[in-house]
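With one protein chain held back, the other chains of the complex are shown just where they sit.
Per-chain residue numbering starts at 1, and chain names A and B are given in the order in which the chains are listed.
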Amino acid sequence: MPADAAGLGRARAAAFVAPALLLIAGFLVFPALWTIYLGMTDYRLTGLAAAEPAFTGLDNVRRALDEDQFTHSLGLTLQFVVGSAVLGQALLGFAIAWLLRERHGALRRLVEALVLLAWILPGSVVAFLWIALLDREDGTLNALLGTPGTAWLVEHPMAAIIVFNIWRGTAFSMMLYAAALSSVPPSQLETARLAGASSWQQLRDVVLPRIRGHVLTNLLLISLWTFNDFTPFLLTNGGPGDETEIMPVFVYKTALFNGELGYGAALSVLMLLVNLVIALVYVRLLRAREAAS
Amino acid sequence: MSPRELLGRVGRYTLLSLVLAFFALPLLWLATAPFDRTPEIAASWPEFTLDNVRELLDNENALRSLRNSVLLAGGTCALVVTLSALAAYALSRVRLPGRDGLLYALLLLSSIVTGTAAMVPLFNLAYELDLIDSRLGVILVLTGGLLPSAIFILKDFTDATPVSYEESARVFGASPLQIVRHLVVPLIRPGLATIGVWSVAQVWGNFLIPFLLLRSPEKSPAAVVMYTFYTEGGQPDLALISTFSLLYSLPVVLMFLFVSSRYGFRFHGGIKR
């Protein structure tokens, strides 16, 4: 744990933190608490419930837990997070970082640039790119695979948005792991190699123990981001039917299309609780690792 | 070269080619459709034309909206980077009570505010503060949502920087602010660059907040204007959308190229623990 090397002292430290905290208090905590309150009413944007919203306590939560739609949506979201973030982005990001770790030429720059491009392009643009790629009749993918007439977004909607999100978000993991790998002293790898360790053994015995903390930070952030990611809506509208209606899409449809803001707010609070569970699991893992090492 | 090494090398290049293809393939449409006389939803060899570009340049909303996006993204980015750097540094160096719990709580709360359900509180807050149709309102709301993640990531960076320089600077009588500016900022510059690019990208793509809070067409950012290229029945005007997509993407791509050539684009750049 780094000490107070700059001699900041608590008072000055508080002054450094204050502007950020004030802004967060005003524009994050306050509206978030308000949203939690709305979650306990039957408020709607229009209609009678807009004029006279009633306090309904935990009714919305009960309704969500009773409704198949909620559990269905939560299940899809977990699939989406595990498939695209935990397995997809984290593994692919690590693989790219590992493959590129000792390279510095044009190839590395090209790969990094393309991966990062996928990350920073605006969501609405990216959605069009993927709709064009997966198009049923003359999509690029069907032309390449020789599978004309395959409507990927209809026949394999979950797989499609999972692959899409891997494409979209791998950059963050790649960058984080590239940094983490550069902190592994080359001499240790060299020693292991001389001792006859295979690449896999080097990875397991030398690299992984050193980057565990980074792995967990990365997993925590990408899991939370993916859990709350709305972009797949632009690809599938949550469909066909409700086959890709992940939580953010469910909330969007409830709040914007149905105008049920009270219920939508309650759903966001439930999402927050699930996020909390995810975060707790990771933090526990992180603590356990730190204690072990 | 031993057969095993050769095999390893072939395997590595094969994998890298696959990665390249995977990331390049979806981008094809962006390269062809804007220049196609009759763009369709599928990427195809264009019947080359610059008409789409010309038509777009005649559309006064299009170029103005890019300028607006730059203002919103620039303002948000400046606020996020400055405030999160100060906060992350202080949180990293001084043990404030309840620090970790607070950070996690804020990180979680940010997911509520960036979702759709918070639009009524955010709107009414902006309305009460007289921030409707004000870019400042959009910037403050967006900054509030982005700060927790930014602090979280930057704190990781500052945790990883060695404290020995700061100690010696302090011995020579440098003030904390001077230490931050002249020692810490250069050390975590790649992190700041990453946060900067990340926040710009978040604002650049955000539709809902600017749409709900801004009113004058003169202030609409590109993310909102992108949605106007649809007909009454909700059909996309592909010629305009593809061309605008390209135009809309260019600034972030240029920013990325600039930042990556200047600062390198990575975490904990060059710091060995």
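The rule is simple: a residue touches a chain if its C-beta (ideal position, glycine included) is under 8 Å from a C-beta of that chain, and two chains touch if they have at least 3 such contacts.
We take it that contacts and distances are computed from a predicted model.
Peer 1: Looking only at the UniProt record of the hidden chain, which name from "Extracellular solute-binding protein", "3-methyl-2-oxobutanoate dehydrogenase subunit VorB", "Putative membrane protein" or "Na(+)/H(+) antiporter subunit C" is the right one?
Peer 2: "Extracellular solute-binding protein"
Peer 1: With touch defined as in the header, list the contact partners of the absent chain among those displayed.
Peer 2: Its contacts among the visible chains are A, B.
Peer 1: In the full complex, which of A:113, A:151, A:203 or A:274 touches the chain missing from this view?
Peer 2: A:151
Peer 1: Just to verify: which one of B:19, B:119, B:160 or B:252 makes contact with the chain not shown?
Peer 2: Missing-chain contact among the listed residues: B:119.
Peer 1: Kindly state which of the options A:11, A:51 or A:106 is in contact with the chain not pictured.
Peer 2: Missing-chain contact among the listed residues: A:51.
Peer 1: If the hidden chain were put back, which residues of chain A would touch it?
Peer 2: Here the touching residues of chain A are 42, 44-51, 54, 63, 67, 131, 135-137, 151, 153-154, 235-242, 256-260, 263.
Peer 1: Using the touch rule from the top, list residues of chain B that touch the missing partner.
Peer 2: Against the missing chain, chain B presents residues 40-41, 59-61, 70-72, 74-75, 77-79, 82, 119-120, 123-124, 127, 130, 132-136, 138-139, 211-212, 215-217, 224-225, 227-237.
Note that in this section only the chains that are shown with their structure count from here on.
Peer 1: Sort out for me which residues of chain A touch chain B in the complex.
Peer 2: Against chain B, the touching part of chain A is residues 1-10, 12-14, 16-17, 19-21, 23-24, 26-32, 34-36, 38-39, 43, 45, 92, 95-96, 99-100, 107, 110-126, 128-133, 135, 137-141, 144, 167, 175-176, 178-180, 182-183, 185, 199, 217, 221, 224, 227-228, 230, 248, 251-252, 254-256, 261, 264-265, 267-269, 271-272, 275-276, 279, 283.
Peer 1: So in the complex, the part of chain B that touches chain A is made up of which residues?
Peer 2: Listed in rising order, the residues are 8, 12, 15-16, 19-20, 22-30, 33, 40-44, 79, 83-84, 86-87, 89-96, 104, 106-122, 125, 140-141, 143-145, 147-149, 151-153, 156, 158-159, 163-164, 166-167, 169-170, 176, 179-180, 184, 194, 197, 200-201, 204-205, 207, 222-223, 226-227, 241-242, 245, 248-249, 252-253, 256-257, 260, 265-273.
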